[in-house]
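Partial view: only certain chains, each at its native spot in the assembly.
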Amino acid sequence: MSINTIINQFSATRKQTEQICAFLKPEDSVLQPSEDVSPPKWHLAHSTWFFEYFFLIQFCKDYQPFNHIYLTLFNSYYEGAGEKVNRNMRGFLSRPTIDDILEYRYYITQKVCDYIQKKPLSDKAKFVLLLGINHEQQHQELLHSDIKQIMSFNLIETPLYNLGETDEITTTNDWITFDEGIYIIGHGGNDFHFDNEAPQHKIYLHPFEIATNLVSNRAYLEFIQDKGYQTPSLWHQEGYHWIKSEHITTPMYWREDCSKIFTLNGTKDIPLDAPVTHLSFYEASAFALWAGKRLPSESEWEVAASKLHYGLRWEWTNSAYLPYPGYKPWKGIVGEYNGKFMINQMVLRGHSIATAIGHTRPTYRNFFHPHLRWQFNGIRLANDK
Amino acid sequence: MSINTIINQFSATRKQTEQICAFLKPEDSVLQPSEDVSPPKWHLAHSTWFFEYFFLIQFCKDYQPFNHIYLTLFNSYYEGAGEKVNRNMRGFLSRPTIDDILEYRYYITQKVCDYIQKKPLSDKAKFVLLLGINHEQQHQELLHSDIKQIMSFNLIETPLYNLGETDEITTTNDWITFDEGIYIIGHGGNDFHFDNEAPQHKIYLHPFEIATNLVSNRAYLEFIQDKGYQTPSLWHQEGYHWIKSEHITTPMYWREDCSKIFTLNGTKDIPLDAPVTHLSFYEASAFALWAGKRLPSESEWEVAASKLHYGLRWEWTNSAYLPYPGYKPWKGIVGEYNGKFMINQMVLRGHSIATAIGHTRPTYRNFFHPHLRWQFNGIRLANDK
């Protein structure tokens, strides 16, 4: 990748993040309604901190930090990077304001551009730069889902923008079959990828079939109307306990009577032919069992990826997020990026309407705890053959 | 009180509230770090709602609400006033923004002024207007303590204004004695007072003495250095359990090493001769026992009030917040103002540096749960004679 390409990608990514936040009021930017959701201004700052801490401080000899306190304030979870603020305290901090943070952003963006243009990048510096871009793209997706969550609590309807949440997509339902045998999965190339996608390796698959399309709101509504949420035999025990204690009877953002959904563009009729979204793993798995099918494993998904029709929802798999055989975390503090989360989470594959363009690939592994639903995720069915 | 006086007081109070918030950024105005603390923009709106709901809607026949949703959003706890938002959800609402709320304020202020000037006020309308003014003054005090709490979490020091928190005040320590006998306490007049101050009534007091000054930081530091926080025999059992489970070893806003305090004007050296503040009832009571004294009852305090030197801290008494003999709540929905809180709280008397000028009087009863410390409260000692 040429330097010009990288600079362009860097600048475009930085601008895109700011664009996502352009419609926010300062009050929208500071709230943290749950530990999993971060204030939008924190995302703006943390994705900047990433370049400051891992790029400027490491590679730019005479670099002076913008503000030493920011190094603590916007460290997310890197134990090796010094002091940090506990995740559940992000929403306790009114300062710096979003305007202060935008100033911080412009400063760091400029410093990075200056550095890149001054002299040739080492391989290591180039890697960190690409990592920072990809990291920021991940936060762009989180910005969409976090902003949606934040705005959903307001009693005053405030449409922000149209992400395409209600577009019709998933009407047909074909199946493709794969034979038993050894397959290769994982990323084996030199272009940018996360450490958790490697190494490329062989796996053994048993014969299976997989749906070409995602499950629609229409199909999911049938599950609801067939008392899916009241049938314990369809659920993992912990999932059933969870829906009962949380009083969950529909996907997130549905009105309880299944008449309307909340979107970033306001409250809408449920688009019956669009892929269902904002489901936990538990709900996806229960639906699959009700439909007489199952969720695919992440290996099956990856093998089939080139033949699937995308429904623009992250797709829950029945695979736990664990290291691949021979997995090595990146060296140094960025090694904390993925490896330390490899427990208690399930893998999702694909991408969503909120994913940055060009960000994912068939080997990409997304992961969340099985009860989380505020991402734009959905269901693809598979089955033994 | 003449109409002009009332209009002036109304206008001045409205402006004063806005003045308190003038230094805030929108980000400061929306946070709710604990259930007891409300977002500043909520205070701005709720004190406005009070005039809209209890004054304009009741007395102004053709009044149209500014926004029907605001009637729900900014109802605090009046069960009789329709839907409301749970107190612990106030910090989940980014909209309306502080600018929207200031617009709401100006609209309501104008409507009230218009109404007052148009025709003579009924006694009932005049009462509600005065109540609304006094209510807003109470929220001015809460704004100070809530803003202090909100700003205290920021790692970036941002002095807002000087309330006089560190001024020297309380160096001498004299005592006045009162004889046994029947005394009269409570408010017996026709000028504005809260229902909980009435009726005026006789009580029997036993001989007592009371300090003319408040306890200083210097004296409280001695208590700390004498292991007051490690001596269970000084404490109520629930108080001792509370300081241990919350790891409390100093008043709120003190650095653990007793070197500095956080104020609305920045972090300062502890002003040793200023009255100690930000204490729970438990701490005030333990200090008094350590000093070989006790806290006054609210009756003792009121009897002595005219002879005390004020230290500008609310003063914990050893009286539970309960109705006076013959207490009658105000009629109608405003009857929820005081009566329903008469359980589990302790009375404080006096006023503080954060109290609106002219707001209190010797019969005034403030009240908080015994573990709360974010108000500007302090300690006055008393004893049996």
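Letters A and B name the chains as they come in the text, with residue numbers starting at 1 for each one.
Definition applied: a residue touches a chain if its C-beta (ideal position, glycine included) is under 8 Å from a C-beta of that chain, and two chains touch if they have at least 3 such contacts.
Small disclaimer: the values here were computed from a predicted structure and weren't measured.
In this structure file the full complex is assembled from 4 copies of one chain, 2 of which are shown.
To be clear about the criterion, only the chains that are shown with their structure count from here on.
When the CA atoms of chain A are superposed on chain B, the rotation angle comes to 180 degrees, reported as a multiple of 5. Averaging C-alpha coordinates per chain places the centre of chain A 45 Å away from that of chain B. Interface of chain A with chain B (complex): residues 25-31, 33, 41, 67, 69, 72-73, 85, 89, 91-98, 150-151, 153-156, 158.
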